[in-house]
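Removed from the display is one protein chain of the complex; every other protein chain stays in position.
For reference, chains read A, B and C in written order, and residue numbers begin at 1 within each chain.
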Amino acid sequence: PLAFENERLLWTLPRRRVDDHKFSSGHCLVISGDALHTGAARLSALGAARIGAGLVTLGGARDALLVHAAHLTAIMLAECDRPDDLRPLLDRRKINAIVIGPAAGVSEDTRQLVLEALASEASIVLDADAISTFAQEPDALFAAIKARKNPNVVLTPHHGEFSRLFGEIAGCKLDRAQAAAKRSGAVVLYKGADTVIARPDGYVAINGSGSPNLATAGSGDVLAGMIGGLMAQGMNAFDGACAAAYIHGLAGRRYGKPGLIADDLPGILPDILFELSI
Amino acid sequence: PLAFENERLLWTLPRRRVDDHKFSSGHCLVISGDALHTGAARLSALGAARIGAGLVTLGGARDALLVHAAHLTAIMLAECDRPDDLRPLLDRRKINAIVIGPAAGVSEDTRQLVLEALASEASIVLDADAISTFAQEPDALFAAIKARKNPNVVLTPHHGEFSRLFGEIAGCKLDRAQAAAKRSGAVVLYKGADTVIARPDGYVAINGSGSPNLATAGSGDVLAGMIGGLMAQGMNAFDGACAAAYIHGLAGRRYGKPGLIADDLPGILPDILFELSI
Amino acid sequence: PLAFENERLLWTLPRRRVDDHKFSSGHCLVISGDALHTGAARLSALGAARIGAGLVTLGGARDALLVHAAHLTAIMLAECDRPDDLRPLLDRRKINAIVIGPAAGVSEDTRQLVLEALASEASIVLDADAISTFAQEPDALFAAIKARKNPNVVLTPHHGEFSRLFGEIAGCKLDRAQAAAKRSGAVVLYKGADTVIARPDGYVAINGSGSPNLATAGSGDVLAGMIGGLMAQGMNAFDGACAAAYIHGLAGRRYGKPGLIADDLPGILPDILFELSI
Partner (left out) sequence: PLAFENERLLWTLPRRRVDDHKFSSGHCLVISGDALHTGAARLSALGAARIGAGLVTLGGARDALLVHAAHLTAIMLAECDRPDDLRPLLDRRKINAIVIGPAAGVSEDTRQLVLEALASEASIVLDADAISTFAQEPDALFAAIKARKNPNVVLTPHHGEFSRLFGEIAGCKLDRAQAAAKRSGAVVLYKGADTVIARPDGYVAINGSGSPNLATAGSGDVLAGMIGGLMAQGMNAFDGACAAAYIHGLAGRRYGKPGLIADDLPGILPDILFELSI
């Protein structure tokens, strides 16, 4: 299988046309954690919005949404308290990409939400707790991924989450990411200083754009949202994951000094997008 | 009837005089959606304030106002929970322009609020749900518009809302906007990449200042507020709608990069106003 | 009596010394309106903080303070629900300047708070509703002012509030301000495009630094807070009122474009202070 350095020739960013309206750029839903754990999903939502999704909605319980309501204005809110609420919401709001996991909680509700999401036609990013919640039954997750009509699913584990889901796999990080993608049927973005993105068919890219600035709480949540935002705009899972990882890395570098916190990242994305569009 | 390209020679922006006080620049009321849908009205209110209205008030239910209270400082809040609350509020606060529709909900309350607003002497912008709520009885809306003493009413439908209210009308977008303005008695700002603004007497302008950057959630809410803010300052409905569309388009261009979200727009308006004032 | 153009030779701004600590720069209390009317007091508090008061506290009912709590970090909060709460608060926190009036409500509570404040040793700014609440019995207010040990009291009426408190007075605005200062025993800052500041002994200054940009909701609230902040730092009432009016006017000019809202003003003050300190 082919291995590439992740760079801007590997994928093409969506470009708006003169007659686009907001729905042409897709609608990304991010599932929120509870009222004391809203920040992670908010970072994902801001990442999705700043990477260009036409609409972004945060879904969650009412008290969590009221926390988001104190922060957000153009990003929308929708009650989605139980897994059963998801499908009607997707239909009602024409949602075509979903991010689940950031501070979602390792719980049966999260597990059910993931399965509901996978049963839909939207493109899906599974991060953090959405991954950990399947640690005891990874095959149930992989079966649900492989049964989908829309093949675009991205898993974004860091090292601990990777081991929880895939157990011990032999070989270098690249080998392990390839094996995990093949086994799961999803694109696997295996995070770290040396982020590796692997496709189920073995195609793999290594991202070198990162910066130790990005080793800060919430940084990965922004990345998950960026992938969701790019898939909402029509990119496939592998290209979206590669482009998001590349741009996320550049954003960490562009901040240009120590002391970056994840709140800084979404606002840097437009500058990076502009440079990549020249 | 005459058709113009929308440009800065077509209208004159209000200019403050040395002895103006805040009430000289008018007071614009924006009706809020409920507590989980406040963002749209807030964008309108910020648009109205940044385009120069002397005072801006958000009206709504107490729990929605408390969400706004966590965001806003100079923009004021007033309980306006039922349609009956509107008229006393208008009188008490000397309100001369009203924006209804952004995330207001398609409901009987919204319908009644629109009729109460139209029965007042204020200039009116009807956007989004305020339009959709009359889909079943457009003639009731048009009759209320035509019965007004103050003729300044602007409807700001996008394509779906236009069809809901006016049904199928033959001809190009320009023809359809003209027919809709004539039928409704209001200025019709028919949104899209090619926004058309039509006056009931057939006078029409085509706006070309836009940018696909503006194809993002909440962008139209800012525009509705800008029209309200300009009418609060004494512009008539057609001039206000044309000027707002022109400036809104420039703001989208001025942002100058991908990744614009509607939150960015109000803060860009002062720069555009400055350039137009030179 | 002498009349001056208000300019920077008329007063001296406080300057911090190398060994100052936060209490050397004084502690200014601003009384808040209720939970749906917090913005005005917040603007005052920010004005007081940005003009250099060492500590600023907002006092009010718990639900109003929780709204402020969603906005503020370095500005402190203290429950002050009934007029009786004021004096213990002043002692406990070493408060030496108080601003009452912005969106305080025309009520018996406001009236009592004003009288409690005047009975203390702090310097006092009475604005807006704190003025209007004495429309029926101005002499009770004036007697309380004249009975004070600390003579530093500033009234900041706009035209309507001036007439409510002082009735019709013959002569030009300058004459009227002088008469009002004499009658009330307070420094009277009579707002408008041509703000006049008068001292009970007839000394008067006319401020010409303003800009029609400042004719916007909340602008006067910032001014009231700036006066309180300067008196907290030890300026007398007349000098504080003159300096605040001058700097407030420059801030409106410095914004340099249309579309200023009162939220912009506090953040501009440090630049003006820097220029005046060179």
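In this text, a residue touches a chain if its C-beta (ideal position, glycine included) is under 8 Å from a C-beta of that chain, and two chains touch if they have at least 3 such contacts.
Being a predicted model, the structure only gives us computed values, none of them experimental.
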Query: Which displayed chains make contact with the chain that has been left out?
result: A, C
Message: For a quick check of understanding: of C:56, C:244 or C:262, which residue touches the chain that isn't displayed?
response: C:56
- prompt: Which of these, C:9, C:74 or C:170, touches the one chain of the complex that we don't see?
  reply: C:74
Task: Just the residue numbers, please: which parts of chain A touch the chain that's not shown?
output: 35-39, 42-43, 67, 70-71, 158-159, 192-194, 212-213, 215-219, 255-263
Task: Tell me where the left-out chain touches chain C, residue by residue.
output: 16-22, 24-25, 49-52, 54-56, 62, 65-66, 69-70, 72-79, 269-271, 273-274, 277
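Keep this in mind: only the chains that are shown with their structure count from here on.
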Same or different residue numbers at the chain A/chain B copy interface, by half rule: different
- prompt: So if I superpose chain B on chain C by CA, what angle comes out, to the nearest 5°?
  reply: 90
Query: Cα centroid separation between chain A and chain C, in whole Å?
result: 50
Query: CA centre of chain A versus CA centre of chain B: separation in Å?
result: 36
Junction residues of chain A, two or more chains touched: 70
